[in-house]
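With one protein chain removed, the remaining protein chains of the complex are shown where they sit.
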Amino acid sequence: QSSVTLFGIVDTNVSHVNKANGASDSVTGLGINGNATSRIGFRGVEDLGGGLKAGFWLEAGLNPDAGDGKSGGAAGPGLEFKRRSTISLMGGFGEVRMGRDLAPSYAKVSSYDVFGQVGFGSFQGWKNWVGAGAVTTSDSDGIRQSNMLAYYTPNFGGFTAGLGYGFDEQTTGKNGRYMGGFAAYDNGPLSLTLALDRREVGGGALGGIAFSGNKDSWTIGGSYDLSVVKLNALAQQNRYKADGFDGSAKFNAYALGLTAPIGAGQVRLQYALYDQKAIDAKAHHLALGYVHNLSKRTAVYGTLAHMSNKDLSDLGLGAGGVNNGTPGAGENQSGLSIGIRHSF
Amino acid sequence: QSSVTLFGIVDTNVSHVNKANGASDSVTGLGINGNATSRIGFRGVEDLGGGLKAGFWLEAGLNPDAGDGKSGGAAGPGLEFKRRSTISLMGGFGEVRMGRDLAPSYAKVSSYDVFGQVGFGSFQGWKNWVGAGAVTTSDSDGIRQSNMLAYYTPNFGGFTAGLGYGFDEQTTGKNGRYMGGFAAYDNGPLSLTLALDRREVGGGALGGIAFSGNKDSWTIGGSYDLSVVKLNALAQQNRYKADGFDGSAKFNAYALGLTAPIGAGQVRLQYALYDQKAIDAKAHHLALGYVHNLSKRTAVYGTLAHMSNKDLSDLGLGAGGVNNGTPGAGENQSGLSIGIRHSF
Partner (left out) sequence: QSSVTLFGIVDTNVSHVNKANGASDSVTGLGINGNATSRIGFRGVEDLGGGLKAGFWLEAGLNPDAGDGKSGGAAGPGLEFKRRSTISLMGGFGEVRMGRDLAPSYAKVSSYDVFGQVGFGSFQGWKNWVGAGAVTTSDSDGIRQSNMLAYYTPNFGGFTAGLGYGFDEQTTGKNGRYMGGFAAYDNGPLSLTLALDRREVGGGALGGIAFSGNKDSWTIGGSYDLSVVKLNALAQQNRYKADGFDGSAKFNAYALGLTAPIGAGQVRLQYALYDQKAIDAKAHHLALGYVHNLSKRTAVYGTLAHMSNKDLSDLGLGAGGVNNGTPGAGENQSGLSIGIRHSF
């Protein structure tokens, strides 16, 4: 019993978005998760002897602006351990992990987003690109996976890798099945990761046609730490292919970012390009952020971002807790959030 | 991590209500929250140095009679931090608090209800007076507010004050917006508080007409401790005004109460008058309670109450966990509950 660690994060901010919908209305509100995703969790590790360890990890998202908890793919308002709920066996062989967790093809390579996958500056490559109504298989954004058996290697001189298999649990068909992994190399200032995955999706319609098929993704990321500044880069392709059809719908995404320490703070700058080949449209996403650490556990932050949509592109800044949607095809959206994050 | 406090309350009782519905059926059951609202929470404070502190508070309601958790305005059965989910910065300047919390116009002034806003004796001024179907904006009872930025002053020689602003987060209109505050003076045996708020409400119908407008409330409360007995008083007005209409619907409420320590216990007596001007009807509410402390954390209690409705008034005793409704217009309702409360 003494081995349980209770941990969490509460992050709130005041956010303003200028074109929060297709009518160009603006919205201001109490936003959340501008610097880190609010959560509460319980985890622990037990030493079994002989180099073997067992561990558990239960982590739930929560929305401190309204008190409910829908993060991490949760379906309803009540608290759920949807961010992570796993049991692990660890040893010299690495780690075997069972349950719901970040997909191995996301966990490591997403770290090259200098905005940490939250707030107005978050790199938006992991998304259900073909629309909420089109592909209803849960977790089709590629971030998390339920019913997963995963294996993570130990660190071999800087090399690490991870593999995951998510059961579809279907009696017929294979909707929901996931296979993915990554290989990474970390050495001094250099970090490189390649991630690949395939997800069987279905239950929706793409362009009016009932869709069942697969989504194949690859992501390459890297960073180099020059001490005064750290450079980050990401390149990604998501390809949807319907069973029985030739051709595929491609959505490419790229990011270039840098972080620079300034005293107790950190400046963050990132440019992302969302090249939506399937609809022949692009969006440019520029974000500037500053995080000032009041302590190891508490920080204040500000993020300013702009999304410039071209042609049919209709992406919004997608931050949490304020009622902001997308600005309409070809329209732009700007957002500013100033907030505080506390970890416990 | 070591700074997290896990806290909560479990309160259950056996309750009987004589006219639990319009057919004068009675109901007996396992009730909850007769002495304090059942809850579980996590909170902590971090000293940032220089007199500055950061804190978080996550508190969820729960219903120990059935194990679900719907308290504090929760929409579904799952656990939610709907009672309070805030992050604070505190210092010599007072406290800035962000998130969902008790409204500043409720938090302090409601303390003059000698039944602590729970059970058959609870003062019922904070209520959606115009009906559940009429004004659907959440939190229209005036107790809690989501998306709120609040400020609490330090104590200046007995004077304290608090202000809150709840964002509506609407792209058009302002339904859900809250502005409110209080000023209080506490000195020796005397305590006085004035609270004011305005809430923008809408999305329903009042008297068959689509309602969008505001609810303005003021509450004055005070207490004086004569040692052998402590006197309490409350006066409140809730005024609903539809946009574009003259006139308003008023609901006034008053309470006079006393508490008296008897050994390890406390006797409570309160009379409340609900003068529902808008429908020209009154209700008289009389309650007698006794709380016997078995320890600082555990108490047994009993509450006996009677609601006397006149004319169109149809108020019930509204206690938790038993299936009791209202007795019908002009009908009376009596209730008795005997229970136990344990804090941890």
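All chains are identified by letter, namely A and B, in their written order; residue positions are counted from 1 within each chain.
Definition applied: a contact is a pair of C-beta atoms (placed from the backbone, for glycine too) under 8 Å apart; a residue touches a chain by one contact, two chains touch by 3 or more.
None of the values given here were measured: they were computed from a predicted structure.
The chain omitted from view is touched by exactly one of A:L30, A:L58, A:A249 or A:L294, namely A:L58.
Touch with the chain omitted from the figure is made, among A:D11, A:E80, A:D141 or A:D314, by A:E80. Only one residue in the set A:N147, A:Q237, A:N252 or A:N323 touches the chain that does not appear here, and it is A:N147. When the missing chain is restored to the complex, the residue among A:G69, A:G142 or A:G181 that touches it is A:G69. Residue positions on subunit A in contact with the hidden chain: 1, 3-4, 6, 42, 44, 46, 48-49, 52, 54-56, 58, 60, 69, 72, 74-87, 89, 98-100, 146-149, 167-172, in rising order.
Residues 5-8, 10-14, 20-21, 23, 25-30, 40, 62-69, 76-80, 294-295, 297-298, 321-323, 339-342, 344 of subunit B touch the missing chain (whole complex, contact as defined above).
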